[in-house]
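Missing here is one protein chain; the remaining ones are kept as they sit in the complex.
Take a look at chain A:
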């Protein structure tokens, strides 16, 4: 029903033209579609289509990933205020940059996509200890911990993902809480996620949202 809008919206996102994407949303609203329709029939299918496109075209650039997330999160946030009742969230993720790592772009892309896909995101910021990841995931009943690392030493450190894995094991939480990782080092060594004890990884922020949703569904069918 909203195919033409989805196409125009994604065209705008691919050209990193935020205003054009917002114009499509506004046009759909003025054509009588509800805020719920905008999120569930336009934004979510558009993000999912973008995930598929990015999977097929690994050369999609970082600016496109960023805008996919930024626009989807902005539109979703505005539409949620107008929902007749709060939507059902599909799960919760605790996200942050690994201990010693102050890079925030990757997790911002992931968070933006996840919010638009109706996932609760608890963002712990940067330079997060393994204990804080696990403690927060427990108190927030999260299904996934997502650890971003842009440098090799923060990806492989005992204080990063390996520390999270050790704590999950120690506390008997490995079936309830899954661990996802992402960031530049994993692109250069696709086997690295195994070495750092993660359940899954993704080569980019948009794909990471899909990987995290899949992990949530493993834990919470």
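To be clear about the criterion, contacts are C-beta pairs under 8 Å (C-beta built on N, C-alpha and C of every residue); 3 or more make two chains touch, one makes a residue touch a chain; residues count from 1.
Everything that follows uses one rule, which is that contacts and distances are computed from a predicted model.
UniProt names the one chain left off this complex as which of "cysteine desulfurase", "Cytochrome bo(3) ubiquinol oxidase subunit 3", "Uroporphyrinogen decarboxylase" or "HlyB/MsbA family ABC transporter"?
Result for the unshown chain: "Uroporphyrinogen decarboxylase".
May I ask which residue of A:104, A:136 or A:176 touches the chain that does not appear here?
Touches the omitted chain: A:104.
Would you indicate which residue among A:24, A:67, A:180 or A:198 is in contact with the undisplayed chain?
A:67
Touching the missing chain, which residues of chain A?
Missing-chain contacts on chain A: residues 15-16, 18, 59, 61-64, 66-67, 70, 100-105, 108, 127, 151-154, 156-157, 184-185, 187-189, 191-192, 195.
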